[in-house]
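Removed from the display is one protein chain of the complex; every other protein chain stays in position.
Per-chain numbering from 1; labels A and B assigned in written order.
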Amino acid sequence: MAKAIKIAAPAPAERRAALAGQELSAAGVTLAVLPPAERISLRAPDASIAALSKALGVTLPRKPKTSASRAGRTALWLGPDEWLVIDEAEKDPLADCAKVTVLHSAVGISHRNVAISVTGPAAATTINSGCPQDLSLGAFPVGAASRTILGKVEIVLLRTAADTFRVECWRSFSDYVFTFLSEAAGDAAA
Amino acid sequence: MIAAFRIPGAGRLKQAETARFSFDGQSYSGVEGDTLASALLANGVHLVGRSFKYHRPRGFLSAGAEEPNALVEIKRDAARKTPNVRATVQELYDGLTAQSQNRWPSLSFDVGAVNDIASPLFSAGFYYKTFMWPKAAWKNFYEPKIRAAAGLGVAPDQPDPDHYSARFAHCDVLVLGGGAAGIAAALAAAETGVRVILADEQADFGGSLRFESGAQIEGQDGFAWAQAAVAKLRDMDNVRVLSRTTAFGYYAQNFVGLVERVSDHLRNPGGELPRERLWQVRAKRVVLATGAIERHMVFADNDRPGIMLASAARTYLNHYGVAVGRNVGVYTANDSAYAAAIDLKKAGVDVAAIIDLRDNPTGPVIDEARALGIEVNFGRAAIRAGGKLRVSSMTVQPKNGGGERTIPVDAILMSAGWTPSVHLFSQSRGKVAFNDETKRFVPGTYAQDCVSVGACNGTDGLSATIDEAYAAGAKAAKDAGASVVKGTKPKVDASESWSRGMLGAAPGAGPDTTVKAFVDFQNDVTAKDIRQAVHEGMHSIEHVKRFTTNGMATDQGKTSNMHGLAIAAETLGKPIPQVGLTTFRAPYTPVTFGSIIGHARGPLFDPTRKTAIHPWAEAQGAVFEDVGQWKRAWYFPKAGEDMHAAVDRECVTVRKTAGLFDASTLGKIEVVGPDAAKFMELLYTNPWEKLEPGRCRYGIMLREDGFIYDDGVVGRLAPDRFHVTTTTGGAPRVMNHMEDYLQTEFPHLNVWLTSITEQWAVIAVQGPKSRDIIAPLVEGIDMSDEALPHMSVREGRICGVPTRLFRMSFTGERGFEVNVPADYGQAVWEALWAEGQKHGACAYGTETMHVLRAEKGYIIVGQDTDGTVTPNDAGLDWAVGKKKTDFVGIRGMARPDLVAKGRKQLVGLKTKDPKVVLEEGAQIVEDPKQAIPMKMIGHVTSSYWSENCGRSIALALVAGGRDRMGETLYVPMPDGTIEVEVTGMVFFDEKGERLNG
Partner (left out) sequence: MLLIRCPYCEEERPELEFRNAGEAHIARSANMAGETDDDFEKFFFIRSNPKGIIYERWRHMHGCARFFNAVRDTVSDKFLMTYKAGEPKPAKLPGAAK
């Protein structure tokens, strides 16, 4: 019987991200699976926003369909009390929130989501193959963020530049999303 | 070589390359830019099809999308066979292969034409009346025979190798129709800078400017102006120009469906190009510029090949440079046919006579026709066409009766007037209004933010059309938010104009005749059929339509509806507006399934979800089963094993040593907040407030009706944090159910829900050796029974990565579920597998999981329950908090029927013959000798061979089941009745000692 606490020190388990490194180039648009990032789903009432913003170092946006970004960390408004916080600077937003005592819920979802970048002049057309939202710069400007639909799955869409979007989806849907975008990219280029 | 009927110097395809094609095996030559119709006509071919019901020979009626007759099959290869293609819109490409349809053995000799001779049998309502008796014969005899004989074309029998794409698009102004009106509207809107989409169904923009030789705009030929204007629009960044694109449906809030035919006109399609592209456009304003469609004259045998609309003959001449005959007759009630006669005469075609039904019309075209030496007759009717496979004559008579005269002709051009295309307007739920003076329905009351311009609005004349369209385009842009209006309206220098005409049957096809004067060519509906329908009691136009099938063919009555309505109105003795128009429905022209499906085929038909551990299982040769969208490892066969052998081995191995199971698909929800326990109390039957952090509990979730909705093990990680698991299939709906209550019924609770299903990969390690396998890899967790008893959870590390380690069991053995962040799932699995190998552990799949849990009597929600099972029915009363005053389902569960005696309860069943495995879903009776239908008292919900028990085992829902322990019941099956004994639900290790074994 193994009763004692075993302190083993094996090599840490290898991280195998879904679709790691996949890319596709078509005329006018390039798709790339982005490297892993730290992510939390943050939920909080209005009264907690200031303290959480301070702890995270980025002001949580209050306006629908917007995002805020600072030092490699982006907070996307997903709902009136819901933000997706993505950290690409290898810092841990979950740990930052753990220090905050005001009412909130922070849950780690770094491995739940996979991000795909869609970039190039045909990026919006590519996404519009399956996304029913108006993605013109007037309706969906740089920095706009929204949970929405792509084909038959849910995605979170963030416009990071006039011709660049970040598409976030759940891990097991990433194959579908990448395949969908690949097919759409070919058509958008045609 | 120039084809026989191509007129040198005529038309716009003079410089075009030759394109060879074949029709019914015969080779022909056309030119690029031709349609299949114009190319066949250039070769003197008029006979292209047989009609639907009477199998009458048919030719081309039109030169456009309204074509009812000239439907052919286009064959590219064995898989690319498209039936019912209108030859008048199919663009020619080199190598095109087309075949006629609806004929056997050949187009010129068709056995089915006997229907024409026997046609008195096939009058309106024939199918409804004839095949009513005897009733059974319909299903077994009449319907199969009729289906074999009827139908248009043959569906392809291979999967469609092409691909289709789809796009959502948004714009400020969507202009539908690219004739003079549409182009003018698009120019006006585009010049303001707003986002404009202009779409037209044809390859070339211009609409009726293709044939109107008299139109002059901005100092040039109308068609040339159209090309220049569209080129200018194409160069503008704010404009998207879509040719070969049909707006087929106009839906709510200016949502319009369009199909773009991307590659049907290409010699070598394929590669990246889709065959078709579906556009779903949301527009702030829509401009409808859909034009008008010419009507035919209704007279006897007006369907003979060579008889066509005057505007079609003119299009073939002025655009394609093709004469539709050498000696044509004209039959009209309208000025526009004169223009056709004049153009043909000028091109060197003989015009035998113009027969005009009107008494004394006057106008410049009439004068011009006479000046060209064409015989013009007023007040006369063509009462009959001669010829069979091709028209050979027209017989003429004064319209009030009198002597007949037969004029030899090889084509007849007809025009009864023009019908505004209000299809899309009507689909938008706009109400049409009848203009008594011009005898046409035009847009009346609008229901959406759209406007009709030009011929579809009943506006006559090019100048008036462009004035109206340009103003409407500018206004639409302004209404959509444009601030600057600039640009100049195109100037019309010369135009053609005509309105009026006639509706209904002409003399000779009048009320007292029995001749075949066709109203609807595609469905073979004659004037007589419509009168008969009225006489037989169909007084509503909707009934007339269905009884006669007038307007119900694939052309949706584009040429026939107004005639049919007028004949019905005349027979009813009512004015047309009182009889009313049938509703126009989408699609405007047929739409392929491919374009509707778009990207959603093959791997994109439905998402296929795979776990992080999937690649390992695949490499091990696992057989997978579909569980919702998930692929789950079903069993892991070794060489030579079938499913039974593999499952038996896996089942025995787990209980003997251990097994590893990928449980990643289980739904997981993190419930966080100071009121987390309060919320759990409300959503689950169990008590949660007193559950210690670090401990787990099996939870049952009900719907408000008191029936089991889901279940799963819940671990309390901290006072304010629960890790909830759900069934695999239930994950999304459970999340929705919980959010619903949280947001709308219990919004006062400070708690939030986050789906973590995909954050964590879950590796179940079950069996007596499970701890020995896991322990060497774990850091920071005391794995002893004292520190980590059954139903507890700890956070720590495994293989150097974070873990939520559950001690729990769905097998009845000592067991663990190792949660690790998903990207580490496979590596941790591999490490556990390596440890497991030292102990002889196996990997097992969902089938073994099912058997092992059934051996222990653990239920699966959705298999052993079906939405009508209460906790008590399932023997789970122990999981309902007796002291609780509220939870979802507390009241529903207490309803009289849900607490009544005799409810179906979950029990175990053992077959008397232990080798017999019951069928899941099999019904259970008390007395197998009773008369059929027997009284069924329950059914089998789960049934397996249990190698561990050495016999079959089953769970069943049986009325009053728990009071029947030891009773013998019967399962009647087709090949004999099976005797079963009612037992408890636990078949293995009844005392549960192995959980700590």
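We take it that contacts are C-beta pairs under 8 Å (C-beta built on N, C-alpha and C of every residue); 3 or more make two chains touch, one makes a residue touch a chain.
For clarity, every value in this text was computed on a predicted model and none was experimentally measured.
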- [ ] Would you indicate which residue among A:Ser48, A:Thr74, A:Asn113 or A:Gln133 is in contact with the undisplayed chain?
- [x] A:Gln133
TODO: Tell me which residue among B:Asn736, B:Gln837 or B:Asn996 touches the hidden chain in the full complex.
DONE: B:Asn736
Task: Full-complex contact with the absent chain, from B:Pro776, B:Gly892 or B:Pro928 - done: B:Gly892
Task: On chain A, residues whose C-beta touches the chain left out of the figure - done: 64-65, 78-80, 82, 132-133, 146-149, 154
Task: Footprint left on chain B by the chain that the document does not show - done: 168, 251-253, 255, 280, 282, 704-705, 736, 739-740, 743-745, 747, 885-886, 890-892, 894-896
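Please note the rule applied: only the chains that are shown with their structure count from here on.
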Task: CA centroid of chain A to CA centroid of chain B, Å - done: 32
TODO: Show which residues of chain A lie in contact with chain B when the two form their complex.
DONE: 1-3, 5-18, 26, 36, 41, 43, 45, 81, 103, 105-113, 125, 128-134, 136, 139, 151-153, 170-173, 175-176, 179-180, 183-184, 186-187, 189-190
Open item on the list: If we count contacts the way the header does, which residues on chain B are in touch with chain A in the complex?
Closed with: 163, 165-170, 195, 262, 272-274, 277, 280, 282, 599-600, 603-604, 606-612, 630, 670, 672-674, 750-752, 754-760, 771-772, 775-784, 798-801, 820-828, 831
